[in-house]
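Have a look at the structure below, then the notes.
Note that one protein chain of the assembly has been removed; the remaining protein chains are unaltered in position.
Here the chain labels run A and B in written order, and each chain numbers its own residues starting at 1.
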Amino acid sequence: MTGAEAAAVAGEEAPGALDKPVSLWRRLRRHRLCMTGAVIFGCVLLLALFADLLQVLPPEKMQVRLRFKTPDFPYPLGTDNYGRDIWSRLVHGARLSLSIGFAVALVTGITGTLIGVAAGYFKRLDSPLMRSMDALMAFPAILLAIAIAAALGPSASNAVIALSVVYTPRTARIVRSTVLVVREMDYVQAARACGGVDLWIIWRHVLPNCMAPLLVQLTFIFAYAILAEAVLSFLGVGPPPPAPTWGSMIAEGKDYLREAPHICLIPGMAVALVCLGINLLGDGLRDVLDPRLRVQIG
Amino acid sequence: MIEFVLRRLLAALPVLLLVSLISASIMELVPGDPAALIAGQGATNIEIANIREQLGLNRSFVARLGGWYHDLARGDLGNSILLNRPVTQAIAERLPVTLALAGFALLLTVAVGLPCGVVAAVYANTWIDQAVLTFALIGVSVPNFWLGLMMIVLFGVMLDWLPAGGYVPFSDDPLGWVRCLILPGISLALLQVGLLARITRATMLEVLQQDYVRTARAKGLPFISVVGKHALKNVMVPVITVIGISFGLLLSGSVVIETVYSIPGMGRLLANAVFGRDYPLIQGGLLLTAAVLVLLNVAVDVLYAVVDPRVKYDRR
Partner (left out) sequence: MTVRTVLARLRECLSLELLAACAVSACLALSQSAQAQKQSATLIFGQEAPPPTLDPHFSTSVSTRNIAMHIFEQLVTRDDANAVIPELAESWTISPDGLTYTFKIRGGLKFHNGKTMTSADVKASFERYKRMAIAKVTLAPVVSMAAPDPATFVIKLDKRQPVFLDELSAFVVPIAIIPSEQAEREGGKLELIGTGPMQFVEWIPDSHIRLKRFEDYRPDTRYKGSAGFGGQKKVWFNSVDFKIVKEPGARVAGLESGQLQIIEDLPTESAKRLAGNKNIVIHDLKNNWLHGAWVNHHRAPTSDLRVRRAIQIALDMEEIMEISTDGAYTLQPGLQYPGNPYYVKNGEALYNAKDPKKAMALLKEAGYKGEKLVIITNSSYQSIYKAAQVVAEQLKAIGIKVRVDVFDWATALTHRRNKEAWNLWFTGQGTGPAVGPFSALKDVVSPQLNQFVADPTVDKLFSELIAGETFDTRKATFGKFQERVYDQVLFLKFGDLTRKQATRSNVKGFAPYRIPRLSNVWVEG
């Protein structure tokens, strides 16, 4: 048993299928923290969707005479060292950060499931696949992402690839551990004994059982990816300018911490807030989807 | 048990081989080489080729990798290109720094995360629980490098309570050493605190549901002593887990935190090696990191068995 699997035992992940959407929704609504998260996330999502309407100026527009303005009319969050409106950059940055986070979660979900199911279901593939995943996980995550991003060149899609490579092994492990359990269940064994086609069995019986832990894991990866993208941009290997990513906004503000702290402060708070929202949402999802944690103590 | 440990270590060999293959291949794909860096922007192709030759970079990828494995088999990790010293020496100089930082962060993690998790579980579904959970979530949500920058400005510059960066070895100045580690330690521990608090809470909740705990409570034993006597023993499992996964997270986190705080540790060594294309240092550093990680995982599994007799490995 490895650390991560122990974490599973300790209640981080457990196999389980999705319940009916209606009762799920009802239970989620009763979860106060989850709803808080949903509201935060929803607000940021709206900002991202309507960035074009909400912007005061185009996010790249530089005004050399209006540098370092503190928050005030008409620039609600002030301007940065290029004289660009921080509010406009923030809402466009929300679009970029959420897209990258979502794309990483999606790609990771697909590749992680493919690898995890293959490794868990087909005994012969288990060792080579999981040893490769172990090797990827033996790298310090950020360093691996930096190297991949540097190898592929700077762009938003390459950042997604780099981060997906980093997070796929973690997802694959969780899917695999679920599959290992499901595989031994009577009805799956029965289906196999009856000569069922493997792919059909996986589709019909195995995959649905992996959905709950996968979904929970992916919300957390969503949040991690937003954080990690900020780190990559901070280190200068994220999407290239003039893309207003939150990480590059923090990086640009770090040289003016004493003189114009708002440049750095605001995007950092935005990252923290949106990650908090997603994590709250993920926590709620897990509480609701994971029966073992639905405990009530006086 | 011994057989289990040996088998695990043996299984680690192909993983380490893969690690070195992956890192070498990725770095081969990364454009730019140390020769270009040394030569600078005014250099001509001929000058750069000349430096490449002196650095032994003009050999093919396979030849270089083969040479590296050959040296590795004799226990030689080669020489760093940019630091002008053996890779082993470069790492030996840095590892203690990162271990100190990681140890300090871990100490903070356990000191804060564990009580938080226990309290949250004991007062589950009350406002205390929610406050702890929210705090833990903020811990995993705040970008730690950003928090580091903010703390430098606040405590390092404006209030001038703690050094704004840098590192003093323990042997030079024990007090200065602690002062140097406080801010980066907090920045680094934040994520771990959140993780540990959550895992502890979950474990405690499960334990408190167990029959023997209920019985103890039904017998009228004071709640505190029930928690202390029966439940706390069980939370050793999450603590060990967090320590186990921490090392990887800490190394990853230290890449950024060490840069922000100008601390000469492993994370920064490796990040600079990547940016400087110091191939031997990257190869050696990542291999050692991976090896330590594997060893730590084995150690964690052994610890599980020590703490919890129910865990047995020989069946697998």
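The rule is short, and it goes like this: contacts are C-beta pairs under 8 Å (C-beta built on N, C-alpha and C of every residue); 3 or more make two chains touch, one makes a residue touch a chain.
Bear in mind the structure is a predicted one, so any value in this text is a computation, not a measurement.
Of the listed residues A:V237, A:I250 or A:L265, the one in contact with the hidden chain in the full complex is A:V237. Across B:S25, B:Q54 or B:T126, the single residue that touches the chain missing here is B:Q54. Residue-wise, the contact with the chain that is not shown comes from B:I81, picked out of B:L16, B:I81 or B:V226. For the options A:G42, A:P76 or A:G153, the residue in contact with the chain missing from this view is A:G153. Looking at subunit B, the residues touching the absent chain are 30-34, 36-48, 50-51, 54-55, 81-84, 90, 93-94, 149, 152-153, 156-157, 160, 163-167, 259-262, 264, 268-269, 272, 275-277. Contact between subunit A and the absent chain runs through residues 60-62, 64, 67-68, 81-83, 150, 153-154, 235-237, 240-242, 254-260.
Keep in mind that, in the parts below, only the chains that are shown with their structure count from here on.
Touching subunit A in their complex are the following residues of subunit B: 11, 14-16, 18-19, 22-23, 26-27, 29-31, 121, 124-125, 130, 133-134, 137-138, 140-143, 145-147, 149-150, 152-153, 157, 199, 202-203, 205-206, 208-209, 237-238, 240-241, 244-245, 248-249, 251-253, 255-256, 259, 267, 270-271, 274, 286, 289-290, 293-294, 297, 300-301, 304, 311, 313. Per the touch definition, subunit A reaches subunit B in the complex via residues 1-4, 6-7, 9-12, 32-33, 131-132, 134-144, 146-148, 150-152, 223, 227, 230-231, 234-235, 250, 254, 257-258, 261, 264-265, 268, 271-273, 275-276, 279-280, 283, 292-293, 295-297.
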